[in-house]
Each structure stands twice: as structure tokens, then as C-alpha cells.
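Here you go, one structure.
Moving on to subunit A:
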Amino acid sequence: MSDATLPAPALHRGPRPPARSWRRHSGLIAGAGILAIILLSSIFANWISPYGPLEQNLRNTLQPPGWTHPFGTDNFGRDIFTRVLHAAKLDLMIGFLCVFFPWMLGIALGGIAGYFGGIADTIIMRIVDTFSAFPFLIMVIGIIAILGPGLTSLYIALTLAGWSMYARIVRAEVLVVRQSEYVLAARALGFGHLRIMFRHILPNVITPTIIFAMTDIVLVILSTTSLSFLGLGVQPPAAEWGIMISEGRGFILTAWWMVTLPGLAIVLVGLALSLFGDGVAKWLRERG
Partner candidate 1 sequence: MNTPTFLRRRLLQVLPVLAGILLVVFLVVRLIPGDPARIMLGIHASEERLANLRTELGLDLPIWQQFGVFVGNIFQGELGTSLFYRRDVTDVILERLPVTVTLVGFSVLLSVLVCVPLAVAAAMRQGSWVDQAVRAISTLTLSMPGFWLGLNLLILFAVVYPFFPISGFGRGFWDILWHLTLPAITITLSLAPILIRTLRASLIEILQAPHVEFARTKGLSERHLIQRHVLRNGLMATLTILGVNIGWLMGGSVVIETVFSLPGLGALIVSSIAARDYPMIQGIALIFGLLVITINLVTDLLYAALDPRVTYE
Partner candidate 2 sequence: MAILDIRNLTTRIPTARGNLTVVDDVSFSVEAGECFGLVGESGSGKSMTVKSILGLVPAPGRVTAGSVHHGGRDLTKLPASAMAAIRGRTIATIVQDAVSALNPVYRIGRQIAEPMLEHGLVRSRTEARTRAIALMTKVGIPAPEKRIDDYPHQFSGGMCQRVVIATALSCDPGLILADEPTTALDVTIQDQILKLLVNLQQDLGLSLLLVTHDMGVVAQTCQRVAVMYAGQIVELVRTEDLFRKPRHPYTAGLLNCVPRLDGPARRLNPIPGAPPDLASPPTGCRFHPRCPLATEACRAGNPALREVAPGHFSRCIRQDALTPDMWEAADA
């Protein structure tokens, strides 16, 4: 073979370099960034703000936003900005926990229903159907009606109203995964049920629940603030966004900042969580 027959190098365009990942995941990064700022500000609230959340100053009530009080003061002279920061801690924690508990409960029950089938499945799914028949907020209010208003009631009510959706999702996924080859192989090898559930099935069914949890957390935070606004959730004088807005209700004629500004915090957190949640969902879907 002589060199003369070697073909001339072809002019071809190589594979394109991967698009910059962070531009594709801009939503996730932006959302995470905003959340980080909010979270850090709330944790370091005492360093950021010279006032305490419950610190009253009756000579300084109902001040509009200004240099000394960026969000103004309320009817007790408390600095609203400080209270907003401290409320972030409380509301974000409730939001997280009241998604985490239903998530765990739902995965456990949904997993059992899907994996073992039979009578366990029937019983659990009947319960899920019953719980799902009631609209979310109505059920939460109903449970609080039984238990009486308060923070504990709020946790219990939100958990009981929220777990059924996770159970449904997990059960559906488990039913599919249960038939897959690696699970059948594991059972053929004689692995115990618990081991199969935790090491083989669980990692593969978790993704849809996380995607759902991201939208759920916004719903939970909105519900929490609504219930506290109504006086059915977190109780005053705690610093909580819903409570602050409720207290501001009596003063809309004179002090609009008591209502509008804490609400903006809710909207900001909601948007950030939506951005972050959508970004996580996209990332998880691309991972496959």
C-alpha cells in the first residue's frame, strides 16, 4: 500500500463541546442562590439586625420604612425587618419538616403497599383514597379543629394531609420496579425483604417523590402562612409571616408596610423554591 493512496484528511466538524452546564441549569442555581441568601440571613439574623424579634418599643410604633427600620415598625414598635428574618427561620423549618415527615410516611406506606401487595396494599390504598378525597386545606383545617390551634397541631395536620400523595407515587413506582430483573435476581439469591427494599428498590423510586416534594414545599409554606394568618397555626407573639400580616390587618389604613413587606418575603421564597424545584426536577430527569 503506497502512501499516495492515503485519502486527504477529511474536513469535518467534530462533536460540539457540551453547552455550558450552568446556563442550562440557571434556574436551579438562581433559586438555590436566593434560598441560600435567605437562609443565611435568617440564621445570622441576630448579627444582621440590632433588634430582637420580640423587642417592643412603644414610643416608636407604626413607623414607615426608613433608614433605622428598613421595613418599618409595627403597632408594638417591633422592627419588622428583624421579624421577617426570624420568621424565615420558622417558616422554612416548618416548610421543610412538613414535607419531610409526609415524605417519609408516604414512602414507607407506599413502599409496603407496592412491594407486598395483597391485603396490605388494599388496606393502605383505601386509606390513601379516603385521605385524598378531601381537599388539602380543608383537611388541614379539619384536623386542627379537632386538635385545637397551635404549632403541634399544625405539624400533625400538615403531615396527615400530605402523606397520601407520596404514598401513591411510591406505590406506582414500586409496582413497576418490583418486576425488574435486578429485583428478581436479588430475590433468587435469597436476600431478605428489607434488604431488597432499601438497597435495590428505594434508590430507584425516590426521584419522582423528590420532584413532587419540590412543588409540595411551596404549597406547605403557603398553607402554613395562611393558617397562621387565620390564627389556626403558629400562635402570636411568635415571628411568623402569616401572623405578621394578620396583625397588620388592623392597620391597613395607616401602616401598609405591616402587610405588604412580610408578604413579599413569602413571594420571594416561593419563587426561589419554584425555580430551585424546577431546576432540580430538570437535573434529575436528565440524569435519567
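A quick word on the picks: all candidates are chains of the complex that A comes from, given by their letters.
Assume a contact is a pair of C-beta atoms (placed from the backbone, for glycine too) under 8 Å apart; a residue touches a chain by one contact, two chains touch by 3 or more; residues count from 1.
Quick caveat: nothing in here was measured; it's all calculated off a predicted structure.
J.: Just to confirm the interface: in this complex, subunit A touches which of 1 or 2?
T.: Result for subunit A: touching candidate is 1.
J.: Please give the residue numbers of subunit A that touch candidate 1 in the complex, ascending.
T.: It comes out as residues 130, 133-138, 141-142, 144-146, 148-149, 218, 222, 225-226, 229-232, 242, 245, 248-249, 252-253, 256, 259-260, 263, 266-267, 269-271, 274.
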